[in-house]
Every structure is written in C-alpha cells, then in structure tokens.
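Note that one protein chain of the assembly has been removed; the remaining protein chains are unaltered in position.
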Amino acid sequence: MKVGFIGLGQMGHAMAANLLKAGHELTVWNRSADKAGDLVAAGARLAASPAEAAEDDVVMTMLADDAAVEAVVYGENGILGAPALHVSHSTIGVPLVERLTRDHAARSGFVAAPVFGRPPAAQAGKLFVVAAGADEAVERCAPLFEAVGQRTFQVGTTPSAASVVKLGGNFMIMAAVEAMAEAMTLAEAGGVERRAMLEVLTGTIFNAPVYSLYGELLVEDRFRPAGFAAPLGLKDMNLADAAATAARVSMPVLGVVRDQLRAAIANHGPDVDWAGIALSVRQAAGRT
Amino acid sequence: MKVGFIGLGQMGHAMAANLLKAGHELTVWNRSADKAGDLVAAGARLAASPAEAAEDDVVMTMLADDAAVEAVVYGENGILGAPALHVSHSTIGVPLVERLTRDHAARSGFVAAPVFGRPPAAQAGKLFVVAAGADEAVERCAPLFEAVGQRTFQVGTTPSAASVVKLGGNFMIMAAVEAMAEAMTLAEAGGVERRAMLEVLTGTIFNAPVYSLYGELLVEDRFRPAGFAAPLGLKDMNLADAAATAARVSMPVLGVVRDQLRAAIANHGPDVDWAGIALSVRQAAGRT
Amino acid sequence: MKVGFIGLGQMGHAMAANLLKAGHELTVWNRSADKAGDLVAAGARLAASPAEAAEDDVVMTMLADDAAVEAVVYGENGILGAPALHVSHSTIGVPLVERLTRDHAARSGFVAAPVFGRPPAAQAGKLFVVAAGADEAVERCAPLFEAVGQRTFQVGTTPSAASVVKLGGNFMIMAAVEAMAEAMTLAEAGGVERRAMLEVLTGTIFNAPVYSLYGELLVEDRFRPAGFAAPLGLKDMNLADAAATAARVSMPVLGVVRDQLRAAIANHGPDVDWAGIALSVRQAAGRT
Partner (left out) sequence: MKVGFIGLGQMGHAMAANLLKAGHELTVWNRSADKAGDLVAAGARLAASPAEAAEDDVVMTMLADDAAVEAVVYGENGILGAPALHVSHSTIGVPLVERLTRDHAARSGFVAAPVFGRPPAAQAGKLFVVAAGADEAVERCAPLFEAVGQRTFQVGTTPSAASVVKLGGNFMIMAAVEAMAEAMTLAEAGGVERRAMLEVLTGTIFNAPVYSLYGELLVEDRFRPAGFAAPLGLKDMNLADAAATAARVSMPVLGVVRDQLRAAIANHGPDVDWAGIALSVRQAAGRT
C-alpha cells in the first residue's frame, strides 16, 4: 500500500521501519528530517511537508501530544484536506479526536488507532493496536496494522472510542503500579523483601506483564533512565481526567495517581519514570 | 502425617478432603459437627474439642475471622498448650498473628500460611500457600501444603510476614477491580461496550486471572450469589488498614476501596460480591 | 474616576451599579445590550464595543469564564491595546492571567482582582476583593474596589498571585462543604439530626459563614435553585487542578471534591448547587 508516516520519534521510527519491511511504499515526514536518514536509505521517500506525505492512500501520525498533532493537521502545509485517510496512533485527548473526526469527515476520513507497547515492542512489530472508525476504513488499514502490531482490536466505529480505551488502559497501568507500590511498602514494613512479594504476585493471580514489568522496576528501584517519563504519564492522566470530567465519571483512583505523579516529579525531577510514583508511596511512609 | 484440621467451611472442608485424599491421618473438628459427616465417612476421626484435634504433629486452622481463631485457640479446650504445631490458614490481622506467635513459641510453634484462591481452587487442591515461620516448621508442613495447594511461597521466618503479604494481595485484587471498574465506566460512557474493553485488557498486558475472572463479573453484572461477600472483603481491607496504620504506611488506594465497599454494602446489601464495588463506581457516574 | 465595565451578569451588574452610585463616570458593555438598560437610565454610557469601554482610566471585566474573557480582550474590537488599565474580576485560570499580564504589559497594565461573595454581597457592595498587580496600579483602583467591596486584600505584585488565592479559597469552600457533609452523614446515621449537628459546629470552633451558610443548605436540602451551579463549581475546581498540576502540588482533597461534583451533576443534573456534593455523600451511604 502507498502510505505516509509522520512522526519519527522512538515509537514512530520503529513503526515506519516495520511498514517498509512489510513491503509498503512509504513516504515519511518529520519535523527534523535527519531522523529519516536510515529509512530513506532503506527505500522510503522523504516528503517536504506533512501534506506531501498525505497524497496517497493512508497517512499515519505518531506524535508526542495534542499540540504536535494539531500542528501537523491544521498548520501550514498540514494534512487537512489531503486525500489520504488519516490514521492517528498518538495518545491524544478526546476533544481533539472529535475535532479531527469532524474535520476529516468530508474528505479523507479518520481512524483513531492508539497503540499499547513500549519502544522494544514497536521495534519487534509487537504493538497492540486499538482502532476505532468506519468499518471500511479500519478494514482498509488491516495490513498496515499487521505490519506494526501483533493484534488489532476494533472497539467501535466512532474514533473517540479508541481514545477512551487507550486512556483507560494507561490509567490502569498507573493504578496497578500504585497498588503494587502500596502493597509492597506495607509488606516491606512488615519484614518482607520486595522481591519475595513480587514473586508471590506474579506466581499467583497477578501473572500479567503489567505486574512483572513494572514490578521489576519497583524491586530494583530502576526509575532512570525513564522508559516513559513521569511528565508524559501525567499528561496522559490529565487527558483521562478531562474525559472523565466531560463524561461526569468519578474516578477516585485516577485522582490518587495524578497526585502521586505530581509528587514524583516535584521530588525526583521530570526525568523520572512514571513508575516512580512508587517513590512517592515510600516517601510518605518515611522509607527513603 | 498425623494432622488435625479445624474449621470445615467451604474452604476448610475442601482442604481437609484433599489432605485425606493425599493419605494423611486426619482428625477434624468443627463448631457444628455435621459438616464433618462425609470426611468421617471417608476415614477422618472426629475430635470432641479443638484440643483433641491438636494432639498429634500438626493442627491446621481455617476459620472466618480473628474471633473464631481466638475462640479455638484461647477458648475452652482450645489448642493453646497442645502438642501440635499450629498452622493458621485463615486471613487474620497482624496483631493476632503476633500474639499467636508469642503464645505458641514455648511449646508447639506457629506457622502462618494464608492461602490465595476461591472454593473451586480449594477443591482442586490448587490453592497458593503463603507461608512464614521457622524454616524447620515450614519444611515439616511441605507435604501438607502440597496436598492443598499448587505452590507454596515462603516469605519469611516471622509469621506476620505471611499476613502482610496476604492482606496486601487481597488489597491488590480490590484495587484491580476498582481500577477496571473506573476505566470500564469511562469507556462505556464513551460508547465502548464493557466486553470490548475487557477483551482489549486481557488481550494485552492485563492478561492475568485477576482481570479475567473479575472482569467477567463486571461485564455480566454478576454480583450475586457472592463468591466472596462484600462484608468479608471489607473485613480484610480493615485488617490491611490496621496493619498500615500500625506501620505508618499511607495507602490512598486502600482508602478508596474501603469507601467503595461501604457504599456497595449500603446500597446493595451485605450479600453482594466484593467485586460489587463496580456498582458504586457506576452509581456515582449516574449509570444505574 | 472614568471607568468602563464589561460583563453585566448577576455579579457584574450589581458591581457596576455600585460604581455608578459611588459617583464614578461609567461606560458599560455587555454581549446582550439589554442588560444595561437600567444602568444607562441611571447615567451610564453604553459602549458599542469592548474597546470603546476601555478608552479611559480603567476597564473592569466580570465574565463567566476564560473563553468570555478571551473574546472580550482578544476578539474583534477587544480591549487589547486600548488605553485603560485592565482590572479582571472574573475567576479565570492561571495561564490566562499570565497571558493577560504579558500582553497588557506594554501598554495599559493589568490587575487581577477576583472577588469572594455571592450576588447579595455584590448588591450590597460587600464583596471581598483579592488584588494583585503593580503597587501603583492596585492603589489607583482603591476607590473602585471600595465601591464594590467591603475590604481589599493585596496579595502580591504578580497578578497570578490573586488567581491562586481565589482558586484556593473556592477549593476550601468545597472542602468545608464536603467535610461537613461527611460528618453530618455519619452523625445522622448515628441518630443525630443534621440541625443539631450544625448547631454544635457553628456554636463552637466552626462559627464562620462558610459553615453557617452552607450548613443551612445541607440541613434543609436546599440545592435548587442553585446559588452557584455545580458545573461552575467544577469549572473552578478544574482551574485549581490545572494550577496544582503546573506547580506539582498534590491536593488529594481537591481530587475528592472534583469527583463529588461529577457525581452530583451526573445524578442530579447541571442545575444543582455546588453544595449538592452533599447528595453524593449521602447517596454513597445509601441515605437517599
């Protein structure tokens, strides 16, 4: 398929490389063009503007935040009005997804397809894709999703549906980390080593990656370098909070993790991993 | 091994049956003796008092709460002072575990060995045993733990260590249910069916029994009959809270789940499952 | 003094009337001009645009939210660049206050002067004015603040200082209401009438208007018509939350009241008073 890809950060670059590897005809664009070097060497075309990357069938975007997506869509030589179906992989807020849905409706169409997974999963083509949009549009993207991910979930025909699933999922990661940190701190205060606690958890009914991956970080106090920095985590939790406010849904545990993220950043700096909320839990318990 | 078993509720009865099946010489005692009928028919001896069930190597207790354990140990013809090593499987508070440790120290010894698992797991001999106590004592119990469980974790040599692990684990179940209920309610308000949300969760990094088992209850609104009634869940959370207070550990998510359990019981009665905290989440969102 | 006044809602109209009564030469502007009728009849001049109301010494704005202030300042014929010192009485977010401070710096200057008090206090000229801005500018406004309020507090020379004081104060109102609702519900469940509880509170160390005024609403279940509607309260709490996020301050009680406001709106509609969070407390306790 002829596909454009915009946003060559750690995640986006890996996804683009996998699209190329799968045989798709790729045009890329990034704010700093040097990130595209190896992709071009491998056969990709470098577009001179976002719009130029959106002249074919599909254009995928993978960007840091709402502002970056707005710039690429609505800014100078943006993709708004371009012929390609816009597939957004970024974790962005519900209001922006709704605006993109409206604005792309007349012409190219819009699919929200945020992904679960960290950079190593992106490199391995093992992301999970959560897609929502018109059935026809989502189906059209199937081979592209297959190139970047291990499994696609279609959660609805309205793009914002994918947004709330992604934001809810990220919230659940933070909630699991916070709960594990609370339980581990209680256990540690009671004389149980963190490692022993984690073995019980992952050896019983908590044997999921969310516990094993983050549990390792907690056991080893490995919060730097950040796999996903706390301020980015807080940004996502703020988007979830905004969605909850708009929908009038009370989410007390979301309130807790947002407070813990603020405390982690205030006390440990913006480069701490979002799992560093465990440090906030321990500090409150006087265990630093 | 010659072993006594006290407490033939749903869990205890299944465990006793598995001990018998594994070839151990079993003496049982229960407040209402009729619960022992089939065990006796299968070869168990019925003791006339708790003390009489504690005359051999080991006596295991599996009882509803602190009060029931106190009655069996310190009450008339209680097991205090009897020769058998006391192995406590009940979920009880840290102060009582510490008291039992002290009081059994002189003579028979004490091992705390709370279990993870619901009645079906108990029947299948698939419980997880979390044990703490003197190494020699825990080792001595190995064949007994093998008869009732699929795996044993020794988390320390001080019995209270097992207590905080068990209470922390039960708290983490409630935390996972609460987080899932919040995320599902947010997703549902955004047009995503609960079933679709659960499929994404268990299909990605939340593929652990704690999410799949409880997720089913949430998706199907199946909170009656209770697998584990909310007031029992609240009792366990209160024990965790007392341990946290004693250890000066702040546990904000524990505070949330305790409030949600109170709300679930207040609004849906004492026979609702502890996963019924999802109803509290939905009610706050006006989705009843 | 020659003064412009923009925003003739319930609060603004009363403030403008008091400025007129105090002898100031008043020019008014409102989106719907009919709100200005009686003020014009009493001697005020009606401006054709916001800019026209900002041609003299000072222009005061009292508007519903950030968007309304932005429209009046940055919109067509807005007051940006007009000669008058801009005094903003609205409860708006810190980022907007900072932007206004920057943008007015070159020319007219900017003072943030949010007020505490409900419409009856505005009519009686008994508001409390919390002002922040350059000393000279705040001093210049003294006779105007005297006309609308009973007391002025200067809390700093940076306008955003007044913002955080106002947002913090509004948060403390909600916190007091929530705490009182929790205590009253506990007391009521224990057989104490709400009225009796309130008498103890206001008869002892809680004898402040925040408890007596809101306590009456709670005792009498008087949440309609709203003195201040829950969605407006939630808007203010969201602004406080945004300020807390930017400053990395954990505010767990703010998290609680935001959840309760969501629940109150979800269950009782957008026209319920912000003190209606008491209904959320009672509902959770099954006392509806």
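Observations on the structure shown:
In this document, chain identifiers A, B and C correspond to the written order of the chains, with residue numbering beginning at 1 in each.
Here, contacts are C-beta pairs under 8 Å (C-beta built on N, C-alpha and C of every residue); 3 or more make two chains touch, one makes a residue touch a chain.
None of these values were measured; they are calculated from a predicted model.
Shown chains touched by the missing chain in the whole complex: A, B, C. Contact with the omitted chain, checked across C:22, C:46, C:80 or C:175, is made by C:175. Panel shows chain C; residues 94, 116, 128, 130, 151, 153, 155-156, 158, 160-161, 163-165, 167-169, 171-173, 175-176, 178-180, 182-187, 189-192, 196-197, 199-201, 203-211, 213, 240, 243-244, 247-254, 256, 259-260, 281, 284-286 of it touch the chain omitted from the view. Although one chain is not displayed, chain B still touches it through residues 234, 238, 241, 244-245, 248-252, 255-256, 258-260, 262-263, 265-266. Seen across the whole complex, the unshown chain contacts chain A at 252, 259, 262-263, 266-267, 280, 283-287.
Note that in this section only the chains that are shown with their structure count from here on.
Farthest chain from chain C, judged by C-alpha centroids: B.
In chain C, the residues that reach two or more other chains under the touch definition are 252, 259, 262-263, 266.
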